[in-house]
Each structure stands twice: as structure tokens, then as C-alpha cells.
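Removed from the display is one protein chain of the complex; every other protein chain stays in position.
Naming follows writing order (A, B and C), and every chain is counted from residue 1.
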Amino acid sequence: MTELIPVFALTGFVILFGLALVFATSLLGPKTKQSKVKQLAYECGLEGEGADSTKVPVKFYLTAILFILFDIEIIFMYPWALAYKDFIATGRGLFIFSSMAVFLAIFIFGLFWEIRSKALEWE
Amino acid sequence: MGVDLFEITVNLVKMIFIFVMMVNAVPLLVWVERRGSAFIQNRYGPNRVGPLGLVQLLADAVKFIFKEEFVPGKGHRLVFYLAPVVALIPGALAFAAIPLSMPIELGEFSQIPLGLFTIDLGETYGPYRFAFQGYEIGIGIVFVLGVSSLAAYALLMAGWGSANKYSLYGALRASAQTISYELALGLSLVGILLLFNTFNFKEIVEIQSQALTFSFLGSQMTVPYLPNWGIIYQPVGAIIFFAAMFAETNRLPFDLPEAEAELVAGYHTEYGGIKMNMFYIGEYGHMLVASALMVTFYFGGYTLYPFFTPETVNQFWSETMGLTGNPVALLSSLSLHLVFMVKLVIFLWVFIHVRWTLPRFRYDQLMDLGWKTMLPWALANTILTAVVILIMRAAWS
Amino acid sequence: MLGAAIPFYILSFLVLFFAYKTITSPNPIHCALHLAITMINLAFIFFGLNSPFIGGVQLVVYAGAVMVLFVMVLMLFDLKTEVRAFSRGLFSSFLKVASSGFLAGILIVGVLMSTDMLDVTSDSVGVGVKATSSTDIALLLFNQYVFAFEVLGLLLLLVAVGAVAVSRIPGGTHAND
Partner (left out) sequence: MPMTEAFLNVGLNHYLILSALLFTMGMIGVLMRKNVIVILMGIELMLNAVNLSFISFSSYSGNLNGQIMVFFVMTIAAAEAAVGLALAVAIYKRYKEINIRFFEQLRG
């Protein structure tokens, strides 16, 4: 665990730095009266209902779901790429290639199915 | 982190120095960006405050800190305040994991020579090995990918914490965009992994510091005077990586989240003063990381094969300049760092130049480009690389 | 010894604290953000346990993808802070917490009693354990688990198809207003 101490130290330093900057403005900045009109969201001058009531297209979450699935498939390719030459060196290159070829065939089928089914269409 | 006080101090100072370097690069880059855009558009840019307008940066920084504090009335205070702080983290953590030069290997020493006089330390220190980076992480690539995928939180927190519809919409757009392009980004790196077979940045750079060497139909081929750079094997991968990095940094031509005409200023509509500036630090930090990764993966990192490699630099300082011991290690590391910085600056300029050259995409074009063009191309690149490696090695081994 | 203990205790405190916040915050978005911090800390615990690759995957997959999806979906819903976040019934809640606590107690006592029987006592900390390289994992994965790997690919395809199909169910955040 000791090799992680620098990472924690840097994270802590960055957070402290950021908080210090944020608090510096609240200390140094001018203090004017806050009014209701001033605190309105920068929209159209009407009182907003807050972002909570915004309706957003479902497309966004569909994109996120498809991202997760493809992201995992890509992460699976990393160890494969790492061991590729080792397998070739031991004469099992065709095996490792075909095992990924099957996986990639599924991946590509999935990708083209998504494209054909218009799941990735933004109008 | 270190065995004695000296090593711990050096490591801490080094880390903070790298972070401060990132933070300070921001005003400089903003200045370059403003002057550069003015140059491209045949204007002057900031030129009043100080020589070449350089002091303008200082004036801006002071102005940012003395701005009034503001939270939208319906906003979620804590999330609103924390979002800019979170925006700083991914860039800083990722940049600290990238080697900026070769490690400094110090032998034992008991005095510090400073030109004419020397400081006697009294006792013997060393030997030490200081990596020229914040910290060495064995699985560098996965770590950097993981850390920079956290950038989506800052956007989402900013958008939601502001309680503003423009902000929320901008945040959703931004995060959908970053995650879409992360796929092409991750996939383009598979080609690099296939070639170099390691997650470690330092090993990747070391492989690239030699002459162009590859196996051709089972026999080892070497091309002298050409560096063993990733770009030579992976031109398509490099282009996809660079384009995806543009989208990750949310810069033009991919700056849809803050498309002024549609969304005011996107997720930082409600932010002002230093808090908005912190988002900029995050963005420019991402730019630095992108350029550094580009240099490390495809352009030889801190080496430039025939002229600047760890061996030649060592040789230059020890034989040509006649130095021995620790100064050689120190100076050769610093000169390689200079090589890295030159490459980094070139890529940063490309980032800035592209911003003022290309028009903005429409959102559907942007998503189409990510999912339907870049992802298939990255896949094709991966398959082609695998097939070529198999043909060049397998049957003849 | 202390160098390993301090990060462990800091990390486990953070993990438990944010896990606690995850299940108690009334606002679901806060829950999701707390859970994301928990995941990041867990990733660092994995790094510390000589499995850096799994730690990195945890960062990329959980913290970078799954939790982003959670946060996005919660922003999609117009969820006000839940007035009553917990299910009602004093007696049944007490029963639930008590049985969970009982389970935790059994687990902890079981751990304390049984690890002595294993060959991996605290004496062997960091001594016999060699730093595992990611290549070893890759070799193992593609030597012994190729079939599981292919099946997972198929599973992910099915999930993608299913998610698209489910998202086609009529109604919509736009439509009904």
C-alpha cells in the first residue's frame, strides 16, 4: 500500500487547493445584498422550477447504457493485447487470435445491430 | 515514498511542483490561445498590460479571486461548490502518472557543488532513484484512463448543482459526449498495447527510444536512423486517439456542451470568478494530459532516437562535457525533459490551432462521428494490427 | 507496518463512511455520488492488495461508467428529495437492521475464528505474496477461462439488445406532460 501514498497525498493536496481557492473568493470578494431576483437562475427572467424538473431525452441514458457494455468489451481486450505476443511466441497464436475473433464478431454484430436499429440516432 | 527525510521531501516537492506546473500552464496557455487566435484572425489580442500583454494573466487572476461569491437560489450549495474542485482532480492525477523524463539515478553524495563553492552536508546521502513524474504506477495506461473517466462527475455535478436548465442540459450533453468518445479512445490504445505489450509508460518510452525494429515474416528487421515510434505502426490509431482526446477535453470542434448559441455557456452558466477558472484549469489540464499521452504513445516520449536517448545524452554529458557522477544523471534527465516539453508544446499548439480553424459540429453529427465512424475505424485498426502481428510472427516462429 | 496500516485504515474509514452515507442520504443523487466515492476508494484498496489491474478496471468500469449511468438516470427523473426515504414500520425496520447486524456479527466472528485455519495468517503479509503482473492475469484468463470470456461477450450483446428493446417501451419523459 505504501506506493499509493503519493497518490493520496496529491489527491489531498488538490482538494485542499481547490477548497482554498473557493473559500478565498468568499472571503475576499465583495459582499453585496443577495436579492431574490439576483438569485434567479440564468434563464429567462421567470422564476425557474429548478433543474430537477427538466425533461431530457431518454437518448442520453441509452447512450450511457450502451457505453457501459462496449466499455467492458474494450476492457476485456486489454489483457488480450497484453498477452498476444506471449501466446504467439509459444506457438498458440491462432488460438488467441480466433478466441478474440469470436468475441470481436459478437462485438461488431452488436455495434451494427445498434446502428441498424437506430438506437444511436440523434435527430 | 522514501526511506529518509531527504527522499520524502524531494518526492513531495516534485509532486507539488508538477501540479503547480499544470496550474501555471493554464494562464500561459490562455495567453497563447488569445494571442494565437488574434494572430490567426489578423487581430492584436491582449497587448496593453505589460510586455506582449503577458501581465494580463496576472490581472485576470487577481480579478478572478476578487469576484463576488454567488450561488443560484435554488442550487444545491454543496454540490455546486464541490464541482469545480472535482474538476481539478482527474487532470492532476493523470498528469502526475506520466513520465516527463528518465528517472534520476543519484549515487552517494556528501556535498552539493554549486559552481565556485560547495555545501558540505556532513553525512552521506544516497543512493537514490527519483522518477521524473509524480508517482510511478505499474499499470499506467489503465490508471490514466480510469482517472480521466472521472471527469464526467464534475460536469454532472456542476449541471445539477446549478439548478439551471441550460446547465443541466449542457452537463448531460458533455458527459454523453465524453463517454461516447471514451470508447474510441480506449479502443485505439489496444493497438499500442498489441505492439508494446505493457501498461507501463516508462517501458513504452524505452521501446520507442531505439531504432525502428520489427519482425518481418519471422526475421528481425532494423531500419537505422528511424525511431521506433508508435506513429509509424499506428497512424490510424494515432489520429483516432487524438480526435477522441479533443472530444474528451470538450474543446472546439467538439465544444457542444457550451455551444453559446444554444445553451448560453453550458454547464458553467452559473459559475463565475475563480470557480469558473477552476473548470478552465481542469480543461487545460486535460489538454496537457492529452498532449503528453500523444507524445508518450506515438512520438517517443522524452526520447528522440538518433539524437536524444538516455544513452546518447549520458554520453554527451560525461564524455563531451567531461562531467562525472551525479551532475551527469541530473543534467541528462533535464535535457530529456526539455525534449519532452518541446514535443508537448507542439501538440498544445495543435490543440489551439485546431480550435480556431475548424467549425463546430452539430450534436447529431458529433454522436454519429463517435459511434458510427471512429468506433468502427478503431475496431478495424485493432483487427488489422492483430492480423499483421500474427502473420509477421506466428507462422515463422 | 505502520506504512501499510495507515492507508488501510484511512481507506476503510472512507469506504465505510461513504457506504453509510449511500444508504442513508435522502436524496438519491447524493446517494449515487457517495457510492461513486466508495467505488473509487475500493479501487485504491484493490491497488494496495497487489491487484492493480483489477483496481484500474474498477475505476474504469464502476466509477467511470456504471456510476455515471446512475447519476445520469437520476438526473433524468425529476426526483425531489424523498420525504420518506425508508420503508415504514418501526418493528419491521428494527427486524431488518437487527438481522443484518446479526449477519455482520456472524461474519466477523466467523472470519476471526476461521482464518487461523487457513495457511494465510498475518505473518505472511507482503512476504510470500509476489506482485502479480497484469500479464499473468491475461495468460490465466485466456488459458483457462476462454469459454467464460466468449459467453460474457454474448451476454453483453444480449444486454445491449435488451436495453434498446426496453427503452422502446412507449411513454416518455417528454410525452406525458
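For this structure, a couple of remarks:
Here is the rule we go by: contacts are C-beta pairs under 8 Å (C-beta built on N, C-alpha and C of every residue); 3 or more make two chains touch, one makes a residue touch a chain.
Since this is a predicted model, take the numbers as computed values, not measurements.
Counting contacts over the entire complex, the absent chain touches A, C.
Take chain C: the residues that touch the chain left off the picture are 1-2, 4-5, 8, 12, 15-16, 19-20, 22-23, 28, 31-32, 35, 38-39, 42, 45-46, 49-51, 53-54, 57-58, 61-62, 65-66, 69-70, 73-74, 76-77, 79, 82, 84-87, 93, 96-97, 100-101, 103-104, 107-108, 111-112, 115, 118-122, 124-125, 128-130, 132, 136-137, 140-141, 144-145, 148, 152, 155-156, 159, 162-163, 166-167, 169-173, 175-176. In the full complex, the hidden chain is touched by chain A at residues 58, 61, 65, 68-69, 72, 76.
Note that only the chains that are shown with their structure count from here on.
Contacts between chains leave no pair untouched here, as each chain touches all the others. With centres taken as mean Cα positions, chain C sits 17 Å from chain A. In chain B, the positions touching at least two other chains are 137, 142, 159-160, 168, 172, 175-176, 179, 182, 186, 197, 199. Counting only residues that touch two or more partner chains, chain C has 53, 57, 60, 64-65, 68, 72, 75, 134-135. The part of chain B that touches chain C in the complex is made up of residues 79, 137-139, 142-143, 145-147, 149-150, 152-153, 156-157, 159-160, 168, 171-172, 175-176, 179, 182, 186, 197, 199.
Taken together, the chain A residues at the contact with chain C in this complex read 1-2, 4-5, 7-8, 51-58, 60-62, 64-73, 75-76, 79-80, 82-83, 86-87, 96, 99, 102-103, 106-107, 109-110, 113-114, 117, 119.
Within the complex formed with chain B, the chain A residues making contact are 2-3, 5-7, 9-11, 13-15, 17-19, 21-22, 24-26, 28-32, 36, 39-43, 48, 50-52, 54, 56, 60, 63-64, 67, 70-71, 74-75, 77-78, 81-86, 88-89, 91, 93-94, 97, 100, 104, 107-108, 111, 114-115, 120-123.
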